[in-house]
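Before any comments, here is the structure.
A protein chain is absent from this complex, but the other protein chains hold their places.
Chain naming follows the written order as A and B, and within any one chain the residues start at number 1.
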Amino acid sequence: MKLRKMVAMVLTGMMLILALSGCSADNAETSADKPKDSSSTDTKTETETKTETKTETDSETPASTKEPVTVVVWNQIFEEWNQEFFTQKAEEYNALGRGYVVEQSFIAGDAWTERMTAAQAGGTAPDTYVLSYNGIVSAARDSMILPLDDLLPAEAFNDLNDNVKEMVSYDGKYWAYPQLVEPSTVLYYRTDLFEEAGITKVPTTWDELIEAAKKLTTNDMFGLSIPDFPSMGWCTWGLQHATSGHLAINDNWDAPLIDQGYIDLANFYKECYDTGVVPEQSLAGYATMQDFGEGNVAMKFCGSWGVAQIINDYPELADKFAVAAPPTKDGNQDTVLATNGGWTYVIDAKTDAAEGAADYISWLLAEDIETSAEFFQLASYAKAAPRKSVTEYLNANAGDSTWAETVNYVSAHAISEPIYPWDISVAVALMFENTALGMMSAEDAAAETTASIQAIIDNQGLAGKNPRK
Amino acid sequence: MVIIMKNTTKTISRIVNSIIALAVAFIALFPLLWMVLASFKNKKEVLAVPLKILPKVWSMENFKTVFEDGTMAYARSIFVTMLVAVIAVVLSLLINMMAGYVFARMNFYFKKFLWIYCIISMYIPGMTILLTSYLVVHRLGMLDTLAVLILPGVVSGYNIFFFRQFFLNLPLSLEEAAMIDGAGRIKIFFRIFIPLSKSPMVVLGAGTFIGYWNSFLWPSMTITQPKYMQIMQIIRSLKSVYSTNYGAIMAGTAIAVIPPIVLFFIFQKHIVKGVVLSGLK
Partner (left out) sequence: MKHGKKDHNSITNLDKRDMKIAYIMLFPALIMLTIFVIIPLIMAIQKSFYDWNFYVESIFVGFENYKIIVNTVYFQKAVVNAVKFIVLIVPLMLLVSFGFAHVLKNLTSKMATMIKTAIYIPGIISGIAASVIFIFVMDYKGGIINQVLMQLGFDRVAFLNNPFWASVAIIIPTVWLGLGGNTILMYAGLMNVPSEYYEAASVDGATSFKQLIYITIPQMKNIFVLMCISLTTGTLQMFDIPYMLTGGGPSNSTLTPMLYLYNNYRDTSKGMGYTIAGAVLMLIIITAINSVVFAVIRSEKTVEG
């Protein structure tokens, strides 16, 4: 019966493998060992070899390493110029030979989250990556990223504008270094079409906005483009605040605050649909100016980043558009009008190249003023710099951009993005969606959203957990 | 008289049915035709109001855009996907055929248990094991390799099942003669069974190829480096990269659906037969 024994042994062995892997699976998260060897892309070898010749030993790097330490950077794909800028910067940095080699991947926004989830699940997250302001606190709270106080020089943080300082800090520490600040909502409009339609006053109230949109709507042009529903979760924060004086939950994080202001806002979106001035199905996402640029809509809500998109991608519109503060219900333009959003660099908690990551971030964002300023020039001065020194430099050097003033005005009237769980914002977006599409009355939608926010608060035990309080 | 009438009704019914069939076939193929036309149109024509059916100038611009876009690495992903699919087909045929043969012709301990062990994979939704599979391949250091694209999908309970059915229907006398001549099992498998299995090999090989070509979820979890990016990952991102430049999006999609369609045309008879067999089991 030798054979029988053998088979039994093989089977037992197989079971053992099963059991072992099952039990020890939890350790998978703590092993941040494997990844780095597999991540070198052939496209970057050229720059790597270039650096090796110039490498100086940095006192901060482990003394024994002659080879530069690789720093893996994940960046998002935004506009083409943006990607070119950061590619070029990484090459410049590598050529300096500061002891580290940056290896940068650009990942499309729709692929980003699953890649990041997968990488984090496997402990192979990049050493440093871009993160939006509203993600910082939860990442910090869950120890997914490292505090930067000891990694970056103190003057890097001292140079930040005060509102930005607050946006990157949690629990008395700095967790991210900001790249830019941009108001998430401004109103773009076509000056030539305004003239044609005889509209002399830029709308400041919702009624005026819809009136103007009606005049601008023709057979093959819609008067206005409002956010698509998935985006409403985040890009309506400013308007939520403008209309109701607060955001979706109270400061103590124990009760939903969906009140009349929210109902009014939901009804405003409904009116946009009902009057037929916006396409019933968005022609382009909120963050892209494509529909505006291609002449399909005459007015559009979008973040300030849209300016650079128009200038770069639709130069024929460059002198035919203008930017205004977003209209509000009662026309009050001296209230919160938007949120200040944007991108920061953070360092993964499991990195083994924290110094290198910090060195790159510091060089890219926190040191030379002109390096930073170049980015904002490329962005057509439609983004705000987070550093005082860079802001001054830009103010002194900004050309005759007509929009810079508006962008700065809105930015000054913007609050930072809420840090409560994203689910809550999704629930609010669902309320607007349900109302606007006529699924239910705004009041019913508000009641439903109130209930689902309450459920989120209960399920996730949010009461009293506001880290910023 | 009656017979003539019967014949006329038959002819009429045949004509009516032919018209319906052609209409359905046209509707079924129309989206593909529309995609191909769009890929030759320029940016203005592609969504033009009113409709432009044919492009004014048949322009290759869109194909150029897609192929020359450095960040998309489109051409490379076509090549890598093809490579992965071909290797996977070879491995998959060999391994599953061996298993099917063993289950059809041989006797051994734990046969029933191992049989269930093998075909159970047919019924597990990919989404259930997506994340934990990721943890496993990560632990094995397989992320961002060709292996992680190829290996996990190679063994298929369904293919084993299919091969076993096929072998069961071959007469026993086949190997009995060979056995008397002293040929071993492995020799019989390679010399007799493989040459006889062309038709299931074509069916399952084509199916495996198409499955790999179309796979999306798994690569998007496990491949982060552009060098091994699979074609469907690229197709998914076309919309976010080119936004409303539908000409380029359609050009990219058109090229990506060509290989499976070509494969289908080459082996269509077998594949259609295979669809029937697989459905009727």
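Quick note on the criterion: a contact is a pair of C-beta atoms (placed from the backbone, for glycine too) under 8 Å apart; a residue touches a chain by one contact, two chains touch by 3 or more.
These numbers were taken from a predicted model, which means no experiment stands behind them.
Undergrad: For the chain left off this view, which of A:Ser138, A:Thr275, A:Asn312 or A:Ser389 is in contact with it?
TA: Per the contact definition at the top, the residue touching the missing chain is A:Ser138.
Undergrad: From the list B:Met98, B:Leu146 or B:Ala183, which touches the chain that is not on show?
TA: Hidden-chain contact among the options goes to B:Met98.
Undergrad: Check the options B:Pro31, B:Gly182 or B:Pro195 and report the residue that touches the missing chain.
TA: Counting the whole complex, the residue in contact with the absent chain is B:Pro31.
Undergrad: Please give every residue of chain A in contact with the chain that is not shown.
TA: On the side of chain A, residues 3, 7, 10, 14, 17-18, 21-22, 25-26, 29, 113-114, 116-117, 120-121, 123, 138, 142-144, 220, 228-230, 279-283, 296, 349, 421-422, 430, 433-434, 437, 439, 452, 455, 459 touch the unshown chain.
Undergrad: When the complex is taken as a whole, what residues of chain B touch the one chain not shown?
TA: So the residues of chain B touching the missing chain come out as 13-14, 17-18, 20-22, 24-25, 28-29, 31-32, 34-35, 38, 46-51, 95-96, 98-99, 101-109, 111, 114, 117-118, 120-121, 123-125, 127-133, 135-137, 140, 151-155, 157, 160, 168, 172, 184-186, 189, 210, 213-214, 216-217, 232, 235-236, 238-239, 246, 249-250, 253, 256-257, 260-261, 263-265, 268, 271-272, 275-276, 279-281.
The rule is short, and it goes like this: only the chains that are shown with their structure count from here on.
Undergrad: Between chain A and chain B, what's the gap in Å when you average each chain's C-alpha atoms?
TA: So the centre of chain A lies 38 Å away from the centre of chain B.
Undergrad: Which residues, counting only chain A, touch chain B once they are in their complex?
TA: Residues of chain A touching chain B: 3-4, 7, 11, 21, 25, 28, 31, 34-35, 38-39, 41-43, 77, 83, 105-111, 114-115, 118-119, 121-124, 220, 283-285, 288, 290-291, 294.
Undergrad: Which stretch or stretches of chain B touch chain A in the complex?
TA: Touch residues, chain B against chain A: 49, 71, 108-110, 131-132, 134-136, 138-139, 141, 143-145, 220-222, 224-227, 233, 236-237, 240-241, 243-244.
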